[in-house]
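I am attaching a structure below and will ask some questions about it afterwards.
In this view, the complex is presented without one of its protein chains, the others remaining in place.
Per-chain numbering from 1; labels A and B assigned in written order.
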Amino acid sequence: MENNKKFLRTLLAAAVTTTLCSQALADNAEPIKVGVMLPFSGIYAALGDAGRNGLKLALQEHADDLHGRQIEFIEMDTEAKPEKAPEIASSLLDQHHSDFIIGPVHSGVAMGMIKVLKDKDTIMIIPNAGANAATGPLCAPNIFRTSFSMWQPSYPMGRVALDSAYKRVVTMSWNYGAGRESLEAFEEAFTAGGGKIVKQIMVPFPKTEFQSYLSEIGSINPDAVFVFFAGGGAVKFVKDYDALGLKGKIPLLGSGFLTEGTTSAQGPSAEGIRTTLHYADGLDNEVNTKFRQDYRQMFGKEADIYAVQGYDAGLLIAKAVDKLGGDISDRAALIKAMESTKLLSPRGEVSFSKAHNPIQNIYLREVVDGVNKVMDVPAAKLEDPARGCKL
Amino acid sequence: MLFNKRTERYFVWVFFPLALLMPLFLEQNTFYVSKLTTVMIFAIFVMSLDYLVGRCGLITLGHAMFYGLGGYIFVMIAPEYEAVNFWIYTFYICAIAAAVALVIGFLVLRTSGIYMIMITLAFAQMAYYFFSDSLDFGGNDGVFIYVKPDTSIFGLSLFDLENPVHFYYLCLLSLFNTLFFFRLVTRSRFGRVIDSIHENPGRTTALGYNIFLFRLMAYTLASALGAYAGYLFTLQYGFVNPSMLAWTTSGSALVMSILGGIGTLYGAILGTLVYEGLHFSLEHLTEHWLLFMGALIILMVILFKNGIAGYLENLLERR
Partner (left out) sequence: MTTSLFFVQLINGLQYGLLLFLIASGLTLVFGVMGILNLAHGSMYMVGAYLAWYFVQQTDSFTLSALISAIIALLIGIVVERTLIQRLYRRNHLDQVLLTIGMIFVFNALQSILWGNDPLGVQVPEAMSAAIPLTEVVEYPVYRIFVALVCVAIAAVMYFMINRTRLGMLIRAGESNREMVECLGIDISRLYTIVFAIGVMLAAVAGVIAAPMSSIVPGMGEHVLIACFVVVVIGGMGSIKGAFIGALLVGLVDTFASVLLPQLSSMMIYILMAFILLIKPQGLFSS
């Protein structure tokens, strides 16, 4: 028994030492280093996986644009934990000298990342986190976003609600930055046209027991309900909304994340829900059709907005590298090249605002047979107002 | 002698000199310096928990509350764009944290065993939700610290906190001081009463000691040091987040202290080093690092009955 323990321990120590040493030795100057910090475990793991898949697909498809340079991926699991963000970001920057750092999903992690990476010698591309601040008060020349700001997908829904003659609306979301910003954007547009927010329900994050709140909504009986929920919470909310009988009686509107990557889990409860988002799986254009097909073939599952955003991050890198002929050592030139890039994204054409946020169409979608079909384009080439950004 | 166990002396004489020289070997690589700094800061926190759980027998799942408070108190009292004095603010933060600990301890120390675990957890959760739901302190996304304190005493600047190597030495110094301090405490009369309370509360009371008061003192002490660790953590990257207060942070610290060897104090440093080291290397090896991490933890619990320090002591302390 003694010998077993000793053996195991020595083995362990040897393994640890070897791996630690291997970290110090691995390093070469030739490939373009793309650091990826996304959640690969925990509640946001599906979003992290999709983003990484999209990123890799784009860089693989556009390998020719890289002028012979290889891509070296350095992937680190953030576990969607904000307290790990500065450490992981500084690892990708200081240890691995990443040229690009792609991440994160979670806005709290984004804050931690920005603290470390702002104005440093690397380009940070956000493939999801929508915190308004990233392209607002905290904007910086080396921070780009290929996803959205929380304001963007929700703002046009205010107009849609007014056009549908809704006067009294209840809004609901989790009580955190992303939720608040989303509801505020809807409220901004809705109240500007004379609508009234009868009640705003903030659920402690990440609670998914919605019964009591839904019962209250049933009692208030508004003209419509606007919500922001994503991932597992979105699945439960939509199912509970239906189960309690509110579906069909009180129209449910949402920021598109409500039905992104969740429709198969939500089943028939998702049918007929209208949402606004900068993408729709049913979007009918060449790029999207090809993208969805390639994604399905390569990864065996359906692409969603998180994959598209990751894909566009890859596209952005490829296009910028192409413009500079493969030499990205001049960061200022790289930033200029990225700023002027127009992406032919599966979501439509995307360009970047001064604050480095995408200028994009927002689509009104409705779930038909488990697919988000595009009904209308309530806002074309919508630019986030970037309040507080000094760029 | 202060470090009376041979193993502990060996550890101190190996670890601290190595740690002192480390930045010289890693000059180009500030990442490893920063990573070690983070590990050392957490080791301070784990040590304070180890003292509470291992020496005093007070098992708490809410210790991370003070860790988070260390950062949040700083955010609350320090001006946003002005560099304050590091030493003075250390005093403020520890004092405020101690005051909070006195109140919480007063309520919590009446319970014992599983109930103490739960009620300390309850308070930590309340603190977590307080900061997470608050709009004033950044809410769930956390808040930045824009200006780091200045460490001069009487005008003589000691460490530049923006410099990772300086900050590393500050944290190393803090770690050593914490171990030294806890050793002094355990060897003092106060410490011996605490040991006696841990071993046999009934008899100690019979001897006339007010065990509640002694426990309260120990709790306050450990909490103030936990807050100091949190303060250092916040200063490293200038970022405070409610997750610092989460029960999972307390849980991680507990895991590291048990792994290292509960009650040994220097075991806390060992446990933190090994746990973080394993996490780091496994993450780089495989995407399914969590599986191996879990399996290794299970193996270590079964094989090392008194933690890693226990195992080492078994090897080295035999006549």
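Here is the rule we use: contacts are C-beta pairs under 8 Å (C-beta built on N, C-alpha and C of every residue); 3 or more make two chains touch, one makes a residue touch a chain.
It should be emphasised that the depicted structure is a prediction, and the values quoted were computed from it without experimental measurement.
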Residue among B:Met40, B:Cys94, B:Leu259 or B:Val274 that touches the chain left out of view: B:Leu259
Residue touching the undisplayed chain, where the options are B:Val100, B:Ile119 or B:Ile145: B:Ile119
Option from A:Ser264, A:Thr289 or A:Ser340 whose C-beta touches the chain left out: A:Ser264
Per the touch definition above, residue among B:Val84, B:Leu158, B:Ile297 or B:Leu316 touching the missing chain: B:Ile297
Touch residues of chain A, complete complex, unshown partner: 41-43, 45-46, 48-49, 201-204, 206-209, 211-216, 218-219, 221, 231-236, 239-240, 243-246, 249-250, 261-262, 264-268, 301
Where the missing chain touches chain B, by residue: 53, 59, 107, 110-111, 113-115, 118-119, 121-123, 125-126, 129-130, 132-133, 247-248, 251, 254-255, 258-259, 262, 288, 290-291, 293-298, 301-302, 305
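Just so it is clear, only the chains that are shown with their structure count from here on.
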Length of the line joining the C-alpha centres of chain A and chain B, rounded to whole Å: 35
Complex contacts: residues of chain A adjacent to chain B: 4-5, 8-9, 12, 15-16, 19-20, 22-24, 40-41, 75-77, 81-83, 85-87, 90-91, 93-95, 107-108, 110-112, 115-116, 131, 175-177, 180, 204-205
Touching residues (chain side chain B, partner chain A) in the complex: 29-32, 34-35, 38, 129, 132-133, 139-142, 144, 236-239, 241, 243-244, 249, 277-278, 280-281, 283-285, 287, 289-290, 296, 299, 303-304, 311
